[in-house]
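Working notes, beginning with the structure itself.
Note that one protein chain of the assembly has been removed; the remaining protein chains are unaltered in position.
So, chain A:
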């Protein structure tokens, strides 16, 4: 099965829509290690990703996530 959103698209979204300066290899970092991270970005990401994959995602799961990698997995689950 193909991913709902590719890793490259996910990184583009983080960079262009949220404004985070991250590359694919940064996805596994914890949020504390992401420059300019704010937990409120999770709300924006949820809205953008729901629109992208056309299905509801779980906000509590987002809020529990430890890294961008976890978010990526949640979206592709």
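Methods note: a residue touches a chain if its C-beta (ideal position, glycine included) is under 8 Å from a C-beta of that chain, and two chains touch if they have at least 3 such contacts; residues count from 1.
What we mean here is this: contacts and distances are computed from a predicted model.
The listed choices are "CoA transferase subunit A", "Anti-sigma factor antagonist", "Carbon-monoxide dehydrogenase large subunit" or "HAD-superfamily phosphatase, subfamily IIIC:FkbH"; the UniProt protein name belonging to the chain that is not shown reads "HAD-superfamily phosphatase, subfamily IIIC:FkbH". Remark: the residues of chain A touching the chain excluded from display are 15-19, 36, 38, 40, 43-44, 47, 59-60, 63.
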